[in-house]
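First, the structure itself, so that you have it in front of you.
Some chains have been omitted; the remaining ones sit where they do in the full complex.
Think of it as A, B and C in the order they're written, each chain with its own count starting at 1.
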Amino acid sequence: MRAAVVVFPGSNCDHDLFWVLNDIVGLNTAYVWHEDTKLVDFDLIVLPGGFSYGDYLRSGAIAARSPIMDAVRDAAEKGRAVIGICNGFQILTEAGLLPGALLPNINLRFISTWVYMRVENNSTVFTHKYRKGEIIRMPIAHAEGRYYVDNGALTELQRNGQIVFRYSDAEGNSVDYCNPNGSIDFIAGICNRAGNVLGLMPHPERCCERSLGGVDGLRVFTSLVQCLSS
Amino acid sequence: MVKVEIKVYPKKEVLDPVGETIKKALRRLGVDVESVRAGKLFTIEMPEKLSKEELYLEADRMCKELLANPLIEEYEVILCEQQ
Amino acid sequence: MAKKRFRDFGLSENEYTSLVAKLGREPTNVELAIIGALWSEHCSYKSSKIYLSSMPRTGERVVVSEGENAGAVELDDELVAIFKVESHNHPSYIEPYQGAATGVGGILRDIFTMGARPIALMDQLFFGESKAPKMSHLVSRVVKGIGDYGNRVGVPTVGGMVYVHRCYNFNILVNVFALGITSKRGIFSSKAKGLGNYLLYVGNSTGLDGVKGAIMASDRFSSENSRDDILPTVQIGDPFVEKLLIEATLEALSTGYVVALQDMGAAGLSSSSYEMAAKGDVGFVLDLDRVPLREENLTPEAIMLSETQERMLLVVMKDKVEEVKNIFNKWGVPSAVVGKITDDRMGKVLYKGSEIANIPVYLEPPVYKRAVEPYVPPQKPSLFPPKNGKEVEEIASTLVSTPEIANKEWIFSQYDYMVRTNTVIPPGSDAALLRIKKKDVSLAITSDVNPAYCFLDPFIGTLQAIAEAARNLASVGAEPLGVTNCLNFGNPEDPKVMWQFARAVDGISTGCKTLGIPVVSGNVSFYNQTDENSVYPTPTIVMVGIKKDGYTVPNFFRKGGEKIVAIGALRQEEFGGSLYQRYILNKEGGRPPTVDLKSEIKINDFVRFVIKKRLITSVHDISEGGLLLALLEMSFPQSVGFTVAVEIPAVSLFSESQGVFIVTCEDTNLDRLCYLADSLNVHCSVLGDTVDQDLWTVEYAEGVVSSRVSSFSKLWNEGFSRYFALE
């Protein structure tokens, strides 16, 4: 199976994802340039974090209009796995592949730290190696991570089990102080209706090795390897 | 050359911490303000060959396709006087 | 006519006369602009040069230490680390957000123009007191500026330092360090070469921003030269273009078609073209009509002096220029051929078809041996020692809340310190540690300086900064590889400032020679002065170290029931420039703490050894605030209490002993640790135990003090934002 890491001008977690996919979980991985228009033969498509186009308009807005995005949309419709992390999540919402929008953090500062999250849905290709309700710890690093949808759409997300991760404390309680950016309903990550497109603000690729402070992100990638190769 | 001015504001129902923060800062400076809304502003120069209607349409397209996100923002297009 | 203008370009009457003599004629206006910039203090080091040569520049691992944009040391047979620290002080005071941001951009370009991929940033910040005008605004905007730029280019900011003093009330200092790695063969030079090769301009179009920045940076602030003069020197950072520049440049360099390159930093096109040609001993022709401009009516002087950010000048093989342009084009970075290399060692500038400058690429800048005059620092103030445990507790709670000691998380949580997934020890420890993927070496980085010590004795103070940096590397188990420094001082025409400078450089030289650490790069920033108020001597030291294995111990207590041991001898009367003097007595005086480098070498080796042998479970060195503050800092992260007994008077709990580490070990390893220390002649004393309680207790000669860890922890966590009234 093959994985693609899409590179937009200003992407900066592209190398980190390549390292995890290629060197740690052993997937055949390639970079794909944002001006390309095809994504054939890829079972997994990754939109990495960073600041595409400097995030100068709204984060992810300009990248969402890149030539490659038609191919990403196409792949998503065909049921391939698509994951957007941080800026990648912002791009997916701007491109309409996931509902909602990501607004500036409530404290208006960039936040770089570790957070706890509760796994709400472990039946996706990205999360089946986690237990439902499991509390995991991952780094975040973003300025615009406040997830927002209107009430109708929120109800939809809740009803369809599309909320995959919620911010919580170490015991799994969603209490205000552990919502780092003011996201609606503590949302840290969501998937599409079909469950094959995931967007999340935390960085699983930054916690796949003990020496970097934790390994709770690794199972996102090993889940994918197991699902996609079977 | 013609100029189009585009104003983009966060929708009323979306929390605007920027406006809130500025309101507080202004009050600390002793300015008596009731509310502050913070938005974005673009001045765009376009070729003169377009008619007024075409300009509006084009500006509207820019907003829909890029400059504003309809889920969270509202916008307004203003054609400036030709200079 | 030109003669009247020389002052506008920062030249003195004598300098102008000598210029005319060297040229054998009056310079044209453009020539005057160019020379004014090249001979500015900032570009020419005219006041500092004679001192800097005393620094030790060589060493087994040194690959580049002079004549390039940054220094390089080898990590193994293949890899080198390239690093440097630089100041962006004046711009950051005028426009803190853009000033700090463009400081990051500039230092990064110094690194990747040498062919290295930047992998780490650090910031050293010196702020005024919270009551100084706009200080809270300056603090939050500087931090945001550094964060926004570093985060957007995807280079982690892995640490830094903060110091607060009234001497920075009107002159904040913002220093930024960057480090990159590449292979030995991948190092690029700024020496222009090859007759007929092209000068390729890459990056943002040139605008009015920052015109005369280098000249401004070589002048002091005063009430007269505020607003209008300063106005054109503000530069705007564009981190998005910088990120593209990094990627495009590294890709372009990998083709082998680029011969040399340099950032257009201070004095922009003037310095990059003339300096590159001078280093390569060639000439050039530069056609200003080909320079991409952001606005039409720029004068040739403005084009030559503009400091628009995110621009570089490349020398490209004459038949490969299209290939190189294509790479920049792919990344969306504009480029334009603007000139050619010649062999006559003359720098010619064309504008609208005529030659407007034609001067030798190298005109020896003036060198000054400025007057020096020592001063006697203030007398040491009386101590008013605390009378009882309550007073000790009060002092400790004051000091734990100071911006120097308080948790710096308010700052570094705005920096992406994890991107590139190499950060093994993030900000918050004595030194940062970065692994290198697929290699068995890690890099350690730390930055230090205590300006109050340096004011009381610039030699000892600077020596202390070197020693402190070496200790911080030892606490993560790393061996020093090299040093870079940024010398922030007042007006060099003031003999007392010049004396401080000379003594500080001597401190670096002596310290580095004794410890055997080469100085591989550096930067001098003079004129950090407003009216009569000069900053304290601030020689920022950044030290880079290497570590062979990945094993580290934290700088905090992990759990109760462990032994607490001091390695190195505590001294009871080190108060000169201490936090105790500064925040409790509100006076500084006397001598800074004694530094004994010979014994520190032994102690540092010992610490590295016991980490490697897994004999200790945590380590932290005593620095600002003394023994009690070091213990408290170790207790906060995991909320572990301690019980300690020492035979020293209460006030000495705040004595800033140098060369002492606090370590913990399992009970069962205590004998072994002490025995080893004894046999190696390292002073070692058992202080007490860690406890699983929300309580810390210290028994000293005349009494005992005890309080809650949690309440001190709260003061420590909130101290920084509270001091500056930050949101």
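Note that in this section contacts are C-beta pairs under 8 Å (C-beta built on N, C-alpha and C of every residue); 3 or more make two chains touch, one makes a residue touch a chain.
Source: prediction; values computed, not measured.
Written as a formula over the displayed labels, the complete complex corresponds to A x1, B x2, C x1.
Keep in mind that, in the parts below, only the chains that are shown with their structure count from here on.
Chain contacts here run in a simple line, from one end chain through to the other with no loop closing. Chain geometry summary: the mean Cα position of subunit B and that of subunit C are 41 Å apart.
Averaging C-alpha coordinates per chain places the centre of subunit A 36 Å away from that of subunit C. Put simply, the C-alpha centre of subunit A and that of subunit B have 30 angstrom between them.
Of all residues in subunit C, those touching 2 or more other chains are 727, listed in ascending order. Chain contacts: subunit A has residues 107 touching two or more partner chains. Subunit C makes touch with subunit A in their complex at residues 144, 147-148, 151-154, 238-240, 243-244, 331-332, 412-421, 423-424, 426, 435, 437, 550, 727. Within the complex formed with subunit A, the subunit B residues making contact are 13-15, 17-18, 21, 65-67, 69, 71-72. By the touch criterion given at the top, residues 9-10, 12-13, 15-16, 19-20, 23, 49-51, 53-56, 107, 109-113, 139, 141, 143, 203, 205-206, 209, 211-213 of subunit A touch subunit C in their complex.
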